[in-house]
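Every protein chain of the complex appears in place save one, which is left out.
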Amino acid sequence: MSAGAGAGTALGGLVGLGATLAPATARAQELRIKDATTTPSICPFCSVGCATLIHTVNGKIVNIEGDPRSPHNEGTLCPKGAAIYQLHLNPNRATKVLHRKPGASDWEVVELEWAMDRVAELVKKTRDETFIERLPNGKLVNMTSALFALGGATLDNEFNHVCQKFWRGLGVVAIENQARI
Amino acid sequence: MAECHPVAFRWPVKAKLNGAKLIHIDPRFTRTSALADLHVPIRAGSDIAFLGGLINYVLHSPRWNTDPFFKEYVANYTNAATIINADFKDTEDQEGVFSGLVQFTEPPFWPYNGLLGRYDNASWQYQRGPKAAGPATKDLVARRAGPPFDDLVRSLRPGPADKDPTLQHPHCVLQLIKRHYSRYTPEMVERVCGSPKEKFVQVAEALLANSGRDRTSAFAYAVAWTQHTYGVQIISCCALLQLLLGNFGRPGGGIMALRGHAAIQGSTDVPTLYHSIHGYMNAPSALRPHETLRDYLAAETTPTGYWGNFPKFMVSYLKSMYGAAATPANDFGYDWHPKILGDHSHMAMLAAMAEGKVKGMVVVGQNPATSLNGTATRRALRQLEWLVVKDNWLTETATYWYLAPEVKSGQVRVADNKTEVFFFPSTQIAEYDGSFTNTQRMLQWHFKASDAPGDCRTDSWFYHNLAKRLKKAYAASTAPRDQGWQRLTWDFDPDPGEKPLYPGEISALKVLREINGYQTADPTQHLKGFAELKDDGSTTCASWIYCGCYPAHDQNLTARREPDPPGVPGAHLKWGWAWPANRRVMYNRASADPRGQPWSERKRWIWWDATFVNPPDPKTGVVPPRGKWVGYDVPDFGATKAPDAKPKPGSIGLDALSGTDAFIMKGDGRGWLFVPAGLVDGPLPTHYEPHESPVQNPLYRQQTSPVHKVWSKGKDWNPLASVGDPKFPYVISTYRLTEHYLAGAMSRWLPWLAELQPELFIEIGKGLAQEKGIKNLDWVVISSPRGHIRAKALVTDRIGVMNVAGKHIHHVGMPWHWGWMGLSTGDVVNDLTSWVGDPNVSIHEGKAFVCNVEKA
Partner (left out) sequence: MPEPMGFFTDTTVCIGCKACEVACKEWNQLPAANGGLGELSGDSYDNTRRLDGIHWRHVRFIEQFKGPYDGRWLMMSDVCKHCVQAGCLEVCPTGAIIRTQFDTVVIQSDVCNGCRACIAACPFGVIDINPVSATAQKCTLCYDRLQVGLEPACSKACPTDSIQFGTITELRARAHKRVDQLRAQGVQAQLYGAEPDGPLGGLNSFYLLVDKPEVYGLPAHPQLPTRTLGRSATLTTASAAVLGLLALVGLRKRRMEEVAADSSGAPPLPPSSHV
């Protein structure tokens, strides 16, 4: 079953902890979030900005639900918001850096630092080869349009600042995100 | 709204339980329609005809013409009385085009603007008296006047606009509007939109009954309104209607843009967009008179109204870029800042890429391989020398080179693709700190709760560590072109003693500090608001609109979570922080009447308290006169500016506006019914057909917007259907479902969501299904001029046939969430869409185009 995140802990809901009690006598279920740390967060899906609470035990996420204090969502969530848990605990999540050489038919797993060095080298090479200081009409433009940075609408304001500053600092103007489409 | 913003829909539902009327206008009967009091079907792309019909209906209604509220609001808060130049010609005079239409020629240095035409807007301007005497702008620019730049700004003041307070002058805005929409009758609405006349009238009557002194109506739209070749005009048309109805700046009024992503407002404010630098300042451009800083300020500054402070915003931005190296002597480093050459938007860049003009691309959290005209997009991607994809999942964009449909079918060989491809895994929301800006312009902070696995790093980490490498690589360069990069400040490492969340990770709070701004001389002194900004370099602030969100090192206001107590009619001002200045309703001066009193007790929001005793000025000790704007929200107005205040003669900025000029970002302080500048496709919204349409424009000889955009025109990767093309007889809309998100990367990998909507489908009306012999769940082939895809049929009466301009037009719809990766997979719906778009903002037309449907 590829739904490991759900399957792996599927017993958690009804099987309690502790010693077996006599049949037909219920016992208090240990609450999953009893000793959890609660961290305020925000739903990463649509633009409503529902506030969430993330429960972790020893740094591991055990539950994510709506923050009842929020004037936006008052603790409620939509199905996507209710599924944020599976964004994190999901065996399908990509966790390795991959590289495909030109023309190759497969990925190779590579070191993060190597890949960063290589991307830096390519950014510099492309920038240096395509940079325009002045247009033929003499206008100073200090830019290149041969590099294209795409993405940002699902990411933080802080990312967007760092991203656009990085590219504009280099003279790259083609910076875009989902707001356009 | 219920479909794509279900939690926001909580509030309309609560309003409905309290007696509000809920109306849904949509080509489909959706989960929103299910709860609405009234659902009105409308042909996709005909929104301006519908809204224009409402404007016409309102202007001629007894209620609008007899209730003094409407006249008072419109006369005082809009430009209804302003007279437009005598040489202005309306679409009524010229078969669907305005005066000023000229040919557009692509510049040779960037021939990817796509414009089919261009307007010279000189004739759309206000008729004005002579300009006041004073130094000429060009002389001030030539002698490098300022900072301060006040004289330069003052030199931009135009002469006074002519007005007719009786609203009778034939060229006053109100009369122009009456004439412009005179043919938008209920019958015409039915003919153009396919919406039953009776239902249209019900909408109009409901709006009239629920607007006025004591009631307000609100419009909510999602991207369906933006994704047209006249998308901006649709929203402008709604704004026109809402201004006429007095529904702006008031609680329960306005137009709510239901935007599509957690941070999409933030990524527009903090612009990872080519055309804009921070806080809605236009990017310096080679196509405009932006040669020097002063040229740029002269071209971009509106001298009156709050934008009169523009030079302060720009200089503070340049200080955030180049720090100590930005000095008055070098125009604060303006020359180092890149200039755009034209349209470098998403589709323009793909058009350039398709011709081999783009070499490298970095994609972070976006999935272009399943985006517009997918086949053409993937063809363009194959021309790249290198591609970096950073995401949480192996997206279609990461895998297009070996798994795209054209590769699987053998049309394209993997070995022929010479692009070097990288994939970097990313963190998820719970694994780092930062802020999102929601669709209410509210910044909300989130905290790290757990560690990311493996090599997953934040997206900021990626650029931070790339920047460090490139700083090193260029450190020894002596080339002038590298000076800007060498001088760019890059101070995002955590302070000594502060532990980074991951090795090499930025301090998100230090980034927020740079966005918020600080005193240049002492970065620990954060700016408390944009009123502190200076144009002499003494303040550093990347984003003037975010200034004040982080006013002290221990006050991150975006992290606040203190709601108002129950029962208080407040604005939850201590929950997060909304730009500008933590205001929750923009232009809220209009929530009070011209005298500053609430329009009604029920609609009280902010008001003028004439008895308020203001404290003495801390610097001068002078005690200001009594009176202050007070209420539930932060006033969007001069806090102590009295309702009867007169403009100061010859002044700039807010001083140039009166105590009733509620729309403080506009040069004349008025809400614009008629838009003399700022839109490239006309001063008044006009019905045009989508680029691909089954019918001739029933209103004008001009079929489509004369200035909209078509990229890769004539190229075989962007073919387009002609009007009424019998090969593609049906109107198709694409949309989202509640259960999925965007291109599916964040939902199709999640078992809990995948099982809710496991497969791609097309919604087909029962009539069309019968005609084509298609049964529920049959496989069908959907084709457009760009390609064809397969999907299962959902046969339903929730979508169907409309009678448009005498023709029966079948409407079909498809959610566009699918691709070949994930647990739930399906064909790429965007393989059907095209590279055509809006001329103002270059947004595509995915909401209305044509297709064919056949049983597979």
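The chains carry the letters A and B, assigned in the order they are written, with residues numbered from 1 in each.
The criterion applied here is as follows: a contact is a pair of C-beta atoms (placed from the backbone, for glycine too) under 8 Å apart; a residue touches a chain by one contact, two chains touch by 3 or more.
Treat the numbers as computed from the prediction; the structure is a model and nothing was measured.
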item: Which of B:D416, B:D495, B:D522 or B:D554 contacts the chain that the document leaves out; value: B:D554
item: Residue, one of B:L742, B:V801 or B:V836, that touches the chain absent here; value: B:V801
item: Candidates B:A404, B:A592, B:V634 or B:L823 - the one touching the absent chain; value: B:L823
item: Hidden partner interface residues of subunit A, rising order; value: 1-3, 6-7, 9-16, 20, 23-40, 53, 55, 63-69, 73, 75-79, 81-83, 85-86
item: Residues belonging to subunit B that touch the chain removed from view; value: 2, 6-7, 9-10, 13, 17, 29, 31-35, 39, 41, 445, 447, 509, 554-556, 559-562, 574, 737-739, 750-759, 761, 765-767, 776-777, 792, 794, 796-801, 823-824
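Here, only the chains that are shown with their structure count from here on.
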item: Distance from the mean Cα position of subunit B to that of subunit A, given in whole angstrom; value: 24
item: In the complex, subunit A residues that touch subunit B; value: 2-3, 5-6, 37, 39-51, 54, 56, 59-61, 64, 67, 69-74, 76-84, 86-88, 90, 92-103, 105, 107, 112, 115-120, 122-124, 126, 129-131, 133, 135-136, 139-166, 168-181
